[in-house]
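Okay, handing you the structure first.
For this depiction, one protein chain was excluded, whereas all remaining protein chains were kept in their positions.
To keep things simple, chains are lettered A, B, C and D as they appear, and every chain counts its residues starting from 1.
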Amino acid sequence: MSERTERMPSQRQRPRTDSSVLSVDDLTVTVGTRRGPARAVAGVSWQVRQGETFALVGESGSGKSMTLLAATGLAPRAATVTGRVRLLDNELTALPDDRRRKLRGRHVGFVFQDPMTSLNPVLPVGRQVTEGAEEHLGLTRRAARDRAVELLELVGIPSAAQRVDAYPHQFSGGMRQRVAIAMALACEPDLLIADEPTTALDVTTQAQIIELVADLQTRLGTAVVWVTHDLGVVAGIADTVAVMYGGRIVEQGPVDAVFDTPTHPYTRALLAARPDPSRRGEDLVAIPGAPPSPLDLPPGCAFWPRCPVRADPRCEHELPPLTPVGDGHTVRTFYRGETG
Amino acid sequence: MSATTESTGRRVLDALRRDPLAVGGTIVLVLLVVVGVAGPWLAPAGVNDVDVDQMLRPPSGAHPFGTDELGRDVLSRVLVAARVSLQVGAVSVGIALVAGVTLGLFAGYYRGWLDSVLMRCMDVLFAFPVLLLAVAIVAVLGPGLLTAMVAIGVVYTPIFARITRAGVLSVREQVFVRAAVSIGASDVRIMRRHVLPNIAAPLIVQTSLSLAFAILSEAALSFLGLGIQPPAPAWGRMLFDGRGFVTDAWWLGVFPGAAIFLTVLAFNLVGDALRDVLDPRQLTLAEARRSTP
Amino acid sequence: MARFVLRRALQSAVVLIGVTLVVFLLLQLVPGDPVRVALGTRFDQQTYDALRERAGLDQPLPVQYASYLGHALTGDLGVSFRTGQPVSQIVLERLPATLSLAVTAVLFALLVAFPLGIVAAVRSGSAVDHAARVFSQFGVSVPDFWMGIMGILLFAGVLGWLPPSGYVALTEDPGRWATHVALPAVTVGLVTASILTRFIRSSVLEVLSADYVRTAEAKGLRNRVVIVRHVLRNALIPVVTVVAVQLASLLGGVIVIEVLFAWPGIGRLTFDAVQARDYPVLQGAVLLVAALFLLVNLLVDILYARLDPRITVK
Amino acid sequence: MSDDTPDVVAELDDLAVHFPTPAGTVRAVDGVSLAVRRGETLGLVGESGSGKSTAGLALLRLVDPSAGRVRVAGADVTRWSRRRLRATRRHVAMVFQDPQASLDPRRTVGDSIAEPLVVHRLAASGTARRKRVAELLDLVGLRADTAGRHPHELSGGQRQRVGVARALAGEPDLIVLDEPIASLDLSVQAQIMNLLRRLQRDLGLTYLFIAHDLAAVEHMSDRIAVMYLGRIVETGPPERIYRRPAHPYTAALLSAVPVADPRVERQRRRIVLTGDIPSPVDPPSGCRFRTRCPQARPACAETDPALAVVGPGHEAACLFPLDGERDGGGVEGSATDRADVAGTA
Partner (left out) sequence: TGGEAVDVGGGGNAGGAGGVLNAAIGGEPDQLDPHKTSAYYSFQVLENVYDTLVEPDADLKMVPSLATKWTTSDDQLTWTFTLREGVKFSDGSPLTSEDVVYSFERIIKEKLNNAYKFATVKSVTGPDPATVVVTLSAPTPNLLANLGGFKGVAIVEKSNVESGKVKTAPVGSGPFTVAGYTSGDSIKLVRNDAYWGEKPKLDGVTFTFVKDPTVALQNLRSGQVQWTDNLPPQQVKSLQDGDDPVVKSAASTDYWYVALNEARKPFDNPEVRRAIGYALDREAITKAAKFGLATVNQTAIPKDSAFYYDYAPYSHDPGKAKQMLGQAGVGNLTMDLMVTSEYPETVSAAQVIAAQLKDVGITVKIRTLDFAQWLDEQAKGNFDGFMLGWLGNIDPDEFYYAQHHSGGTFNFHKYKNPAVDKLLDDARTQTDQGARKQAYEQAAKQIVDDASYLYLYNPDVVQGWSKKVSGYEVRTDRAIRFRSVALAK
């Protein structure tokens, strides 16, 4: 990062405290579908503190996106959300829509998975980057434009001043994702939510984006919630990680603790399923079966039908409580087998 | 992405059953077919039973829909005319379907110059408003049932050709077609087994909607005096003949018109419901174009 | 952009040539001798010979077509079999009436369809949505001529508010024009409106579920801004095409309504020409309509390309 | 590097596949030579758009080559007609990335698996066909009653098993696996990889394994080829490619892959490439990687490097190949200069 970064206005002095930026408590989301209610998220609780990176991992359909959307009031209309969400010092769930919208726009920035579709194709990117700032910070159109150039430079778009008026289709996938990040940063949010921002990208581009976010985070002190299904990405960026399965968090804790001493059989299977160069030629440790349908979740641990351990039969019929197994490290299983 | 456990057929039936409008449409269609088949037996009087002493009588017990300007029983004529409408609809859409699908299939599958030539031809036909072209064809060939059917068939051919071609173009880019090629399947096999079944949905939807438009077009042609010729009863023609009398004899305008409306509505409702189930993203070309005369 | 326009224009030109061929062939398909048929009781040898020669019917087909095309390009569409007037003049005379009807109808349709379609989509599942669905089903199913008859019965007959038919040029007396155009325009417009309502509704619905709308919502924009700036901008681009296509087909397609309301436009002209077997006029009217249709489509494609930044690169 | 040794199942020889598009000619594959030897798994990696799939399709003659030749089982099929090719398509089968899209949604699983049998008349009767389908299903670990179901009734992993069963139906010599696991969840990916390896062992299959997941490629392959912008830039055994990458692109690619170990990840330094992969319509002169290469020198713009031997069975197309061991995930040697995230272009 070169001298460009110094131009980034950083008037606000963020007190680096341990206060949580976003905390989610017992969040449940049920989506009405044609074939009945789907419990997409069930009793999920977590928080992310200032400057911290919180990672949410899990397979497709495990409820990662829905958790974030519901927490910020963006869940689809068909969804029923219960639970409490605090953003900064506000009880989001108690706020009227309008207030919640303003808080969200002002203090939370979003980056979504697919850079190809998450930008409006018929608005110039510059306009899209700062329209939130126009709304929440009262920037004039002119100031907004200058700010857009600044932000585009910040995220490493070459010749930003010229490209501020370009349309999304004129950018490559990686570039668009940078634009999306610029957009998320426009109001200098306290929290950046990135929902699989690199899944659609190549590894080399993914590396660029990860570097970029990490770098911005160090300089701006933004809290980050990062959704991914790639454990490697988690290992690289997260301070805290939560593993989701079938709409629930099955294991949660500091990233080192979870990677060093994975406790839930799912977490362990997940880590073991990765090909390991040192064990070439051997079969991988596969998890049999397929993830459960949110329409038809088992009564106990959702992982039970696929669980390779099945040590404690209670897991089948009884929902295991989230139990601490280390400093800030909690697990939702009755099983306490050998860890490590 | 969870697996569904229903077959397409079931899905269609279920969805149709859930949509009250579609249920209504289906009932009307069934009744219509019954009337179309059994019309002459259902009719209380002969369609051409002229009785000049009973001219322009309002609806009554003897004539529930009243009588027309020649003293004929309007109910009987409306019932018997259902067959004509259904026949025109079926034959003309049949023509359009067969011609359009054949053209579209070849154009889309083989592409290249064949595609360009065929599709430019379709563009040319598409450049004429539906009814205008039909009227022009009828003008040239002379009015009558057969010409009306041919004209309407020709007019709706490009829609089917385009839908088919668009379907073929997208289906043939699908991985499963590439998979079939990779296995060594022949063109004919691929077209029959993979392409056609996969474009059936939009074609079914379009057929249903086209039936509606074809019946409407026939009514319009007949209303202009260019369709079915008297004394054969046809709804549009009845409106045409009754036009001079509607101020005195509202029943001459209301009943045949309502019959057209209900029929077309039924086809539209069912077509729409089918689309919702089979092919929700399909905006038929007919919709992008003027659908009614 | 210039290349795009040029390519589209060329394409349209090719289709237009095809259209002239079809129109030309119409006359050839007439069973028997079209001039003889057209003259009917008014048959006299001199007129007959003159018309035949003028129509070039004594020459081989390709020559005839070449000369037809040549003349058509210079705006000479032959003379009416019936009145002997130049077809181009007859046809152009009818244009204002049709134009004023079509434009009014489309304006009316837009006035209805936009609010209805948008609200129906934004509040999908609401009462408005249901009303919109019923309305659009009604509109596409009802025969417009029947609705016209009923309209005349009600507004001209029972209520006596509007004249049952007839035409007054807009330039002549705007007030009377308005009272005359009201019924036919509303009749046609309702059908158009229902088609548009449907289209707008589904277009808006589709955009509403687009990722970038969620992005916009995530920015905390006001609902109205999201709808107007993000949803409508995208949803209405394809609507432009549909509106234009509707307009284009109204320009030639409202035969029945023009006949019903004695509106002296192209549709009526076509109908009269059919009745009188006045083939040159029929050809001219059909050709003009098709040409207009192509022109409107060309213009709208260009407009579309301007509205949708994605097109220009292609 | 084409050799006509009999153990080559299929081979691309200096193959080019160009697609004319309105924006210009896309040089999807631009001079690729590749030989798949009997019994091996050849891994093909590279970024999106580098031409991996196109190369794979070329082996089945599912795309028409613009230059070069394609040989299958010793026969030069480059100019064969579609009709003539049909018979040979038994010998090379393909499994596609998206199992959902590669199965005809309107036909039952059984129909799909039986199609090669029907097309090549491999089953004497309907009964024989059903029996064979059941066998194949069993082979890929599906229950026999799966045959009557439709693709949408299956999970992603099951669908991919069906895809594999179909590929096996014609008893092919070679199966081109075009990213067969990319669209699957991690937990299911391992199942499929295990299945593929088992089948290879049991049936003596030959694979061309296309993927962008380097860990998976490493796990599966006997030999690896790295593609960049329509070219193969490096080939070699996995031990060499992963430990001692010679091409800077390979090195960058490897370093970009995150490792599921926080301590390693936190410490290692990545080679973060600048910019995006250039357009295949207008590839850079000289070495195609030079616009993003941390080591690019002026000479790279002039000379288009050919594959040259850099080690045992290890070739790279680079004027200044790297020479050093790479470990853990950190990168050593000359490739350690860390490129700027934002770039300076």
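The rule is simple: contacts are C-beta pairs under 8 Å (C-beta built on N, C-alpha and C of every residue); 3 or more make two chains touch, one makes a residue touch a chain.
All values reported here derive from a predicted model rather than from experimental measurement.
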Determine which of the presented chains are touched by the chain that is not presented, and list them. B, C
Missing-chain contact, candidates C:Leu77, C:Ala113, C:Ala182 or C:Leu269, resolves to C:Leu269
Of B:Leu13, B:Val34, B:Val50 or B:Val98, the residue that touches the missing chain is B:Val50
Which residue from C:Gly117, C:Pro143 or C:Pro164 sits in contact with the chain not drawn here? C:Pro164
Note that chain B touches the absent chain at residues 48-50, 52, 55-56, 69-71, 142-143, 225, 229-231, 243-248
I need the residue numbers on chain C that touch the omitted chain, in ascending order. 32, 36-42, 44-47, 82-85, 90, 93-94, 97, 152, 156-157, 160, 163-167, 169, 259-260, 262-265, 268-269, 272, 274-277
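Operating definition for what follows: only the chains that are shown with their structure count from here on.
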Gap in Å, rounded to a whole number, between the CA centres of chain D and chain B: 50
Touching at least two other chains at once: which residues of chain C meet that condition? 313
Contacts with two or more other chains occur in chain D at residues 155-156
Given the complex with chain B, which residues does chain C contribute to the contact? 14-16, 18-19, 21-22, 26-27, 29-31, 133, 137-138, 140-146, 149-150, 153, 157, 191-192, 195, 198-199, 202, 206, 241-242, 245-246, 248-256, 259, 267, 270-271, 273-274, 277, 279, 282, 286, 289-290, 293-294
Listed in rising order, chain D residues that touch chain A in their complex are 47-48, 155-158, 185-191, 193-194, 197-198, 212, 214-216, 218-219, 238, 242, 252-253, 255-266, 270, 272-274, 276-277, 340-345
Using the touch definition from the top, list the residues of chain C that touch chain A in their complex. 210-212, 214-222, 225, 229-230, 233-234, 237, 307-310, 313
